[in-house]
Each structure stands twice: as C-alpha cells, then as structure tokens.
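Some chains have been omitted; the remaining ones sit where they do in the full complex.
Chain lettering (A and B) follows the sequence in which the chains are written, and residue indices restart at 1 in each chain.
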C-alpha cells in the first residue's frame, strides 16, 4: 500500500515525528542525500508559487523527475475532471502526485483514484496543508527547543484557513497550549474548550511564546466578514509596538500582506521566523518525499 | 539527415514496427534504459495536458533535458511567428522539437525551418497525431494479440480528428478491417471503399473487435454539425447496455466527456482500455525518442 500524506491526523504522530527528525538530518547535511529514481507530478489545480517551488526544489534536489500540471493551459479547460487527471497521472506511472486544489477534501478524493501513486496534500480548500504544519512545528522546535506546554497563538482568518486546521492538529500532538484570535465572523465554531480565546493581537502577543499570523485574503475585506480595514488593523494586526514587553516569536506562512495582518517592519525583524520557515519548508518536503518514496533510506539517514 | 516524425505515412511501416517493438522492450524493463544526453523542446502552440506530460515524462525518464515553450506568456504574444520560434529552438541547439499546433500541417511546415533538430508531431490541427496511433495500436496488440484481419471501429467526430487520420493510416498498415461511425456532417468525404460504414454506436459495438471512441468537442454541439445532444447520445454514444452480447474492447484518447460520447460507468470498466492507453503512451514516446535521438541504442535494447 502506498503511504499517502493527506492530513495530519491521517499521517499520525509517529510518522510526523519521523519526518521532522529526517528534515533535521537533511539540514545538517552531514551525509550525501540519496538519489531517488522517481517521478513526481505537481498537480496544481489552484495557483501557488511558494508551495509549488518548495516541493519542486525538494524533489529535484533528491534527483526526482518533476513535472507540473497546472489548471490553466490544460485539459481542465476542455472540461477534464479532477478524477480523470489523477487517474491519468497514475496510469502514466508517476510515483507521487502532489496535489493543490481549491476544494476541501480534494486530496482524500484524489486518493480514491490511484493504484500506485502516493498522494501528497499541498493544500486543499479550507481543509488541510500538512507540510505547512510540519514546517511550522520544525521552526518552533528550532527556536523554542520544545513545544510541550508552550503557548502558541494563531491570529487571523482562522475560519477559511487550511494552515490553521493542520497547525492545531500537529501542535496538539506536540502538547502545545493553543490560543486563537480572530474577528468573530472568521472564528471557527465548535473549537475545543482547552483552546484559549484571545481578544486581540496585543493579548495574543502578551500571552504567547509564538504567534502564527495568517494571511488575510483581500477578498474577505470587502465581504462583510471582516470589520473595516482600519478596525481589522487596530485589533488583529501584529504591529511593531507589540514587540515591547513581550517575548513571542512571529511566524507567517507567506506571502505577507504588509501592513495588513503584519507590519512591514516586522517581516525581516529578528523576532520574525518567516525566512527560517521558508528554508525549513524545503527540508520538510525533502523529508516527506524520502519517507514516502524511499522508506528504505530513512534508517540510514537518521543513523548518521 | 534527421529523422522527423511528422505522420504515419511519412514514418513508414518499418519504423512504426520498430517503435512498437522498442516500446514493448522498454515496458518489460528487463534491462536498464539508456541515458540520453540530449535536449528536447516541447513547442506547444496549443494547450495540452496529457500529451505534453506524457512526452515530458518519457524524455525525462531517458535523462533528457526538457524545456517547455508554450504559446501563452511567450513571444507569441509579441507576434513571433511559428517559423521564428522553430528557427530559434533549432539555433539554440535542441536535438528534438516536439510540436503541437492548431494548424493542420504545422509539423511539416516546422520541418522546413530546422537544420539539426528532429521535428516530432504531437498533434497538428485536423491532420495527424502519430504517437496516439502508435499507442492505440500497441494497446490493441496487447489485448487482441494481433491486428491483421481484426475489425476496428472508430466512432465520433471523424471529420476534425487528427487521431482518426493517424489511426486509419496505421491500422491499415497492420491489415485491420476498419469501420467508421459518425453523424453525417462529421463524416469525412472520400473514404476508401473498403471501409465499413456503421450507422450507430450499437452497430459499431456489434461489428467490431475494438471500438475507438473519439472525443466530441463541446463546441461542435452548438455548431449545427451535430444533431441535438439528446440525438447524438441516442445514436453515437457508447453506452453501458452495448456491452451485452458484444465483445469489443473500448479505447478513447482522453479526456472523456463523461456521458457524452461514452458512459461514465464505462471509463473504468474492464472492457475499457483507457488507462492502459495512457501507460502505453509513455512507452511509445520513450521508444520514439530513443529511435530518433539514439538510434545506436535500438539494437541493444531489442536484443535483450
């Protein structure tokens, strides 16, 4: 059976742990990386730069053949369905299909149509984005040393965020205390009781060891879900003055809307982990690809 | 002289035979594939997913460097001509240029502008799509054992189909009996007398050992060339009930318009060869690239 990577719960604690350990080993580069004689399809039904290039760089660095399917300029314009595309890529012989899709559940759905390829979720609608959670946790572990008992606040449009869903699943596995902060109409319902509600960005910064700031989609601003831009900025933006008398480090999945959810001056601040997250993203994706496509290599890399 | 692959007649019986033998040898993988130190340009003036990714995977698996030229986001938007593009790719030093174009005859035209590159036709207008015919015939040979004397019906929009033109040229070389079935306004004129006219999909399924279903372009449906959609479906769709008391296997170049030319329930049916065609497509294209770019390797692969 192939080992899909569809979401954090589906992957499980042990596998996530191993991927993080592998990512650290790869980063240390105390050994040469294996060359995987594998073919990887990037099936991007939704535009993306960062995630696509990060996966592509990870796969190419491991010696994989990487081909990109993107929805524009493709058979999708001829009405080809997602199921058809996945079946076709599987029949072509790709060993892994990395899927990005605007529909929640698309990765699970795709997994029903493959015989041999492993499906890797690179973000599906408002559902999951597991490699983002893995890179976020790797970054927190790098800087905080451990996550058990640490306070991590997630701030922004939580309702529509796949990063939020993957992050809380993985952070909970690691024993973090989780706090949330969002405008009322962007706050998910039915959150567990052990999650701390934080009224504004200033409280989140004061409460947390780490704040994960999420991107505010511009289209939300005119949707009525968000108060006025000025009001959003006043209550929910992480601002330069919040650094005083707080210790929290700042993460953001990128790209940042500068001066919307995060002050431009914070992007390259020493308390910002944004560049480290990007670097860790490549490491985590290399680790996931090795773990998925060449499980025999895992022991050897970890033992070095 | 470089050996272009422009169409089935131009390639000839012996070369087509050899490519099919090579494709089978590659599929058996009883030997390691050669690594071709060659550069291949995919010059796609018309969008395509399947054919592009199939050629790209074939070329990359053989170790070629593959670069994609696509009409959008390119100099075509600055008014660059097809001839200019081909001349430029040739001057850059590409060893093969795989061309897809909306104009019938584009591959032959392109061949006039190269000095060293081999031109490979990946579909030109309503003219030819030779690798599709090769993969169709490989699939028929796999399942039927031989083609000589077998009945192959082609159903759908024959008039505008490059697949139809390449298929009948290659099937004739292999001695198949050919049947055709299409609405009157989508039936080519001047077909040879030895081609069987079949009035509807049910007759085609009853007559044939294999039915090749072609895609109905959605734009034809509102063009007046096709009767009403309901009428097309009643007479020319391959439907689930046609499986009863018939033996024909079903091929389709994909992507399928589900429930238009073919019932959705047939796409993954055991009588459908669609996934096998996709797999064979990669094999045939690897074989063509080896035969074109590394003719010295052919004997060695075939002798194994």
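Going forward, a contact is a pair of C-beta atoms (placed from the backbone, for glycine too) under 8 Å apart; a residue touches a chain by one contact, two chains touch by 3 or more.
The structure presented is a predicted model; accordingly, all values stated were derived computationally and were not measured.
Depicted are 2 of the identical subunits; the complete assembly encoded in this structure file consists of 3 such copies.
What we mean here is this: only the chains that are shown with their structure count from here on.
Chain centres here are Cα means. That of chain A falls 40 Å from that of chain B. By the touch criterion stated above, chain A contacts chain B in their complex at residues 39, 41, 65, 67, 69, 72-81, 84-85, 87-94. Those residues of chain B that touch chain A in the complex are listed here as 47-50, 53-54, 56-57, 60-61, 70, 72, 218, 254-258, 267-268, 275-276, 278-279, 281-282.
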